[in-house]
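What follows is a single structure, and I will ask about it in a moment.
Of the protein chains in this complex, all but one are displayed in their positions.
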């Protein structure tokens, strides 16, 4: 069963959920061919271009209380609740003015993050191939009206005692392999079980953009990763109107896990029926 | 058997090989605690800081014909053949002058990249924990004298028809999962079989820093990944005095794969005994 | 007569004018001492830090339709109509999270740009010296409520035939001296005659933030510079709710000067009583 089938969700489930995630897919136009035209470009220049473009997105979107993840760098996934059409146009124009490449933007909204990304992605795919030299600066999206509701649930995971168990004991690549094991397993589990999107954000940290999940769901995820690859995770969960609000609450909840030695903590006042 | 045991190499093998890789481990000092002091910092500011620090390393090291990989961002692995003590000191000083964090540098040299990183890592570990607030700006390394020999072998892999099969058909996260499957399997196989260090560099590209390997070794790696996770890879291989020289030859060889539909190509004039 | 006396404006004139400029003074805290502690820092690292900090402000403020000028780099002047308290707090926090220095912000509003800056500056001066090590991250301002009115008048000057007369004929430093002559004379004239703030923005371009002025005022300024230092200027003038709107209109008006060979052009629909 391919990933796309997995994303089908029974309408009933749609009813229950309260999250409404706005996802923006940022795709560099015709990037692959550009990197080898007229001949391959210096790899470190490409690495610089990619990471600085991501940093600019992180500042633009982050200062508007959104989140963006580097994903594959030529395709970046952002959570943009609170950002409207004008903000997205300014972003697209600013990149055109300052980089040798342009970007296309697809924006989708759904109760399940994976569905929102599915919509955002299809908007670009319908306009042509990512490597179609004639397809530039696609702009297509549906936007979530700002609300006072807690549209987002964000989970911030990290690895228990990563520094003691890995960084200070193994060589860096082997530490990285361990962290990557845990991330790979978690990203797949959360995607397939809940339509959540999980991203490695450096160190031993993983941030997941989730539909409405409860403590039991998170405990199951942590148990699954521990059983599958023997990596012990803990998680702080927050909800809010914007990614920053939800993610910041999640960071504080994760601090609670550290102090109390617990595996799952929800930000105060956001415990769910499942608890 | 843990990763560290795996890195033991019989002395005999050391004799045979001709590569000599200089690896620099760049570790942000006490970064984890800093990110939550006095309270958690905005995630997008951390993402900006990390990716710009990496970009600066990519420019500094890349313009000296080296390579650097973001790995976990708080720990970055660089291949620095040709860069000596003075260059490393200038790099460490420049970061201290421009960032709110400092970095420690460990440098090691070995015929096997994993052994070189093992040495580089141990030099930092011996100085204290990565989260020891008193351990700042460690500088410890052994440096490879510049030679005219082809000290490095670099392999540039990509995924066959990634755009057609994934980017233009699946939603971005599911495409990412597929690419990540292939990367995770390859990184582990190359590490365990050959002590090679493989890094995802964006899109569908993976760059591996390898000991002296032959076409058969690369074909086996590609077959292993295809069997294990059904992701089809191809690879261009180059050798040279510096990472840029070896990596640039590898990019050209990968172009040859594209034009000729082959799975493994060595840069002209660098075919090995194993062919 | 010192500069501060010059800024006194008769109340009557205040009545007439319709512009309302919000100025933000961004001052790096205790920067001078930091640059030589514990010993002088590498000049090119300081130049990098300063220009990147300015670039970040240009993106943050510019993407909100404001303008910022590098001025002395350790003190930067921004026009921030449309940006409120929350935006300014996010900016101050983001710099603290990503740089080894912090900034203080003073915000003032007045019909005359120089008066708005006077107020913004005094707010920081009252909190202590720019080199007081205890004075960090001052935040003090009055904010202009967003309106639908044309609060701003921005003039975009350039030098006639600068490339032909200077860049392609003199060595770069002598070209720079000529441009600088014109800028120095204009900045003083506009400041003293009108309380306008003029900034060199690169090439042969000068942008002035002005109170309500008419064509005659601009012709007089151009004539003054021509008589004093024999540098021929032309200017496009625009008005708008935000610096970007007014400045963009000014750029278009300057294009009109180029095509029609005129010295002063106001953006269409914004001719003033003085015309």
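We call the chains A, B and C, going by the order they appear; numbering starts again at 1 in every chain.
By definition in this document, a contact is a pair of C-beta atoms (placed from the backbone, for glycine too) under 8 Å apart; a residue touches a chain by one contact, two chains touch by 3 or more.
Everything numeric here is computed off the predicted structure, so don't read it as measured data.
Student: Among C:22, C:50 or C:239, choose the residue that contacts the chain missing from this document, as touch is defined above.
Tutor: C:50
Student: From the listed residues C:93, C:137 or C:180, report the one that touches the chain absent from this view.
Tutor: Reading the full complex, the residue touching the unseen chain is C:180.
Student: Just the residue numbers, please: which parts of subunit B touch the chain that's not shown?
Tutor: Contacting residues on subunit B, toward the hidden partner: 56, 59-60, 62-63, 90-91, 94.
Student: Kindly note down the residues of subunit C that lie in touch with the hidden chain.
Tutor: Residues of subunit C in contact with the hidden chain: 2-4, 7, 25, 27, 31-32, 36, 39-40, 42-48, 50-52, 54-55, 58-59, 61-63, 66-68, 70-75, 77, 114, 117-118, 120-122, 125, 129-131, 163-164, 167-181, 184, 187-188, 191, 197, 201-204, 207, 244, 247-248, 251-252, 255.
Student: Take the complete complex as the reference. Which residues in subunit A touch the chain that isn't displayed?
Tutor: Here the touching residues of subunit A are 41-42, 45-46, 48-49, 52, 93-94, 97-100.
Throughout what follows, only the chains that are shown with their structure count from here on.
Student: Touching both subunit B and subunit C: give me those chains, sorted by label.
Tutor: A
Student: Where the centre of all protein Cα atoms falls, which chain's Cα centre is nearest to that point?
Tutor: A
Student: Determine whether subunit A and subunit B, two copies of the same sequence, contact each other through the same residue numbers or different ones, counting it as same when over half of the numbers at the interface appear on both sides.
Tutor: Interface between subunit A and subunit B is built from largely the same residues.
Student: As a quick test, compute the distance in whole Å between the mean CA positions of subunit B and subunit C.
Tutor: 46
Student: Using mean C-alpha positions as chain centres, tell me how far subunit A is from subunit C in Å, no decimals.
Tutor: Computed from C-alpha means, the inter-chain centre distance equals 39 Å.
Student: Any idea how many Å lie between the Cα centroids of subunit A and subunit B?
Tutor: Centres of subunit A and subunit B (C-alpha means) sit 24 Å apart.
Student: Would you mind listing the residues of subunit A that make contact with two or more other chains?
Tutor: 59, 62-63
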